[in-house]
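So the structure is just underneath, and the comments pick up after that.
With one protein chain held back, the other chains of the complex are shown just where they sit.
Going in written order, the chains are labelled A, B and C, and every chain counts its residues from 1.
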Amino acid sequence: MTETVLESQSLTKYFGKTVAVDHLNLEIPRGCICGFVGRNGAGKTTAIKLMLGLLKPTIGSSKLLGCDSMALTPVIRQRIGYVTEGHRLFRWMSIGRLEKFQRAFFQKQWDERLFADMLEYFGLSKKQKIKHLSNGQRAQVSLALALAPNPELLIMDDPTLGLDAAIRRQFLAGMIELIMREGRTALFSSHILGDVERVSDRIVVIDKGRLRANCTLEQFRNSVKKVKVAFADRAPTEFEIEGLLNCRRSEKELELVLIGTDSNRINEWAKTVGAEKYQIVQMNLEDQFIEYTAPASKGKLFRWEEI
Amino acid sequence: MFDKIRLIDLMGLWVQISPGSDEPVYVQVAEQISEAIARGELSSGDKLPPVRKLAAELVINPNTVARAYSRLEQAGLVVTKTGSGTYVSDPKLRKADAADFNILTERMDTLITRGLNLGLEQQDLIEMFKTRVEKFTKK
Amino acid sequence: MRFLAILRKELRECLPWIVLATAVLFVFGYVELFERTIPQNIDYRYRLFSPSNDVYPFDLTKRSLLAGMGQLLLVVSIGLGLAMGIRQFWVDHYAGTWGFTVHRSVNREKILSAKLTAAAIGFVVSIGAIWCLLFLYASKAPNFYVPPAKRIFFEGWVYIVSGLVVYSAAALAGLSTVRWYTTKIFGLAFAAIVLFVMVFQWRLSYAFLALLVGIFVLVVQITQTFLNREF
Partner (left out) sequence: MKKDGTLRHLAVISRIFMTVLILLILVAIGQLIIGEMLFAHYYAAREQQEKLKADARMRIATSQKRILPDGSIHLANRRGYSRAGTDYTKFQVYDVNDNLVWEGIQKDMPYEYLDWAQNLRNSCSDERMRELKTITSEFSRNLDIPVNSEERTEEVWRYDEQKDIFVGYRYRQGGGKIGYISSVGFTELKSEAKPFGKSRLFSSWVPQNSFSPMLLWQTDHRFYQINFEEHNVSLLFESTESEITFIRTHNWPSLSTSKKESSSIDYRPLIHCLTNDGKHWLIMWQPEQRLTVVLPEGLHSRSISATATKDSILLRHEGRELMPPELDYRKSPNQWQKYFREYRSKDRKEWIELYKVDDEGQLELVSRFDWIRPAAPVTDEIQEKATAPHRFVTAFSPPLYNVVWWIFHDKLMELTTYRGYRGSGEFVRGIVEATRWSLPSSWYWNWIVSVATVSIAFRHGWSRRTSLARFIAWLAFVGAFNIAGLLTYLALNHTTVIKCHHCSKARGLDQDQCVRCGTELPVPIQGKLDLMFCA
């Protein structure tokens, strides 16, 4: 079992009465890209801040690179790269000064050539002030800043929020480039599942502060299935199938969302229930995620009844 | 020799990833490479681009590329020599298993249903199929 | 080396305010002092008494020539204290750069001490230097016929240190995350009380003592809140 980079034991944080992160037990192995996926307000940012020791957990604890995140020593923090949500940097600094400021904290570790190359690739000059940069450019700068010290663990909090496709692609390329080097891990939270699918090995789904899934992308893709079953006469109201997450009935049809049941199990079940025909719907990651976290059990948002 | 290397370098360009599609990414990569082999752009003995290069090229995770290669290897289309990379295997060794066949039949069914919907006759369909097959097997 | 980097950054952030305070103090201070040394102001400063009548002791105790200067010094140091307190603790919090500031390969005490030393340097260098300069100008023989008492120089420093009390109060208000009406406003109220006590002291040592107690109480709370990651 490879060494775990980040683990948390029943990590919980209450903001006033509402729970932001609820007993998170997480383990992320070294050497993978892990996608933090969750709906808005599911507690992704809070979880990341808790793990980085920026916030004090109400209960439980978390470990980063083997050291408790409340007592992260400067040496360990030096090996962690963190991109804040919204790429917040000091607006009054110019890029050159910001680089000089950051370099003071990473003496030997700082890879100047890489930083210069990235800036040149992004087409940014060192004299530009951060406040004059657009969102995308600021994101590029913070990516360059995060990758330059060649961190062992890179944590990005929603890096691709509101960026155009090209910059997003550069972010993903940057992460992959980091992963290439031996023993590096990247953990990034995102809303664009296309990126997550393209880049991440493992996926962590957080829903309402609770950990819903922590597996490799492939396992997640294989296990979430949607089956459309058509019946000759009336669709049965009660039925029993293992791994049923959610089902929608219409007059003659049943739409089931199954987790983890393999196809021949479905085949047998269809025969026992006497379905006329059934069809496993191919779903991409986004649909799977939506089914998994926000099943439309209450029916569609907008219904068009024929008059 | 020159064009072959170029070909292989260009290999990355031929594989198009559409993350939003139904199949997982590694399936897409594997499919497109096997199609390229079927089409003959990759003849046996060619060297596939190394995992890291293809990953960097396509901006996808190296593990996915590695998994795609292993899937191709199971299908026997590709053979990996340790240390020097992966090469297209010669056709005799290729073995297909049942899973490939029913994927094939599935694809055929969708083709046929689409054709019938267009109002084509059975005869025309067979005719069309014959011409396409010849195009492939001519070389 | 890292501490210096943060210190330079903090100083750079508060630089506009420090420069502004120095400029205001110097310009207005000089004008105020110069105005006092104009002949018609200084010659008729003491009341002329007509013979054989009583003199109320109060007439003999004149407002010191540097009185206007004192008010200006107090206002400038309080203003600078507020501005730096807000700039260092509030802007980071509301602009969201807090994560970026704190996630550094240096422990939190150093970050806080960098901020506090930046404030102290800002105060002592900018306002302190100007105050010494102006006091020197005032106590040079030709300007004021009667040089101001030595004691006033130290009272000037009392005002400067009171600016630090207001700075730490603003910092505490920025740091405490509880609702506005509980401990957020109390920091500033406490600073007001300390200033009130300071103003009524007639022994310099008591005034400094009151200020030091105020600063100690506030800084202890700031460090504790800053370190235990309440925000």
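We adopt the following convention: a residue touches a chain if its C-beta (ideal position, glycine included) is under 8 Å from a C-beta of that chain, and two chains touch if they have at least 3 such contacts.
In this text, all values refer to a predicted model and were calculated from it rather than measured experimentally.
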Exercise for review: Sort by label and list the shown chains the missing chain touches.
Suggested key: A, C
Revision key, fill the gap. By the document's definition of touch, the residue of A:Lys126, A:Arg210, A:Arg248 or A:Arg265 touching the omitted chain is A:Arg210
Study note, to complete from the structure: Absent-chain interface residues of subunit C come out as 43-58, 60-64, 66-71, 74, 141-142, 144-147, 149, 151-152, 155-156, 158, 178, 182-183, 186-187, 189-190, 193, 197-204, 207, 216-218, 220-221, 223-225, 227-228
Check your understanding: What residue numbers in subunit A mark contact with the hidden partner chain?
Key -> 1-2, 10, 12, 14, 16-17, 22-23, 27, 29, 32, 58-59, 202, 210-216, 219-220, 223, 243, 245, 259-260
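By definition in this document, only the chains that are shown with their structure count from here on.
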Review point. Can you give the whole-Å distance between the Cα centres of subunit A and subunit C?
Key: 49
Revision key, fill the gap. Subunit A and subunit B have mean C-alpha positions lying a whole-number Å distance apart equal to 31
Study note, to complete from the structure: Listed in rising order, the residues of subunit A that touch subunit C in the complex are 49, 52-56, 70, 73-75, 77-78, 80, 82, 84-86, 88-92, 101, 104-107, 157
Point to revise | Complex interface listing, subunit A residues touching subunit B | key: 32-33, 169, 172-173, 176-177, 179-180, 193-195, 197-201, 217-218, 221, 282-286
Practice item. Report the residues of subunit C in contact with subunit A in the complex, numbered from low to high. Key: 1-2, 4-5, 8-9, 12-13, 95-100, 102-107, 228-230
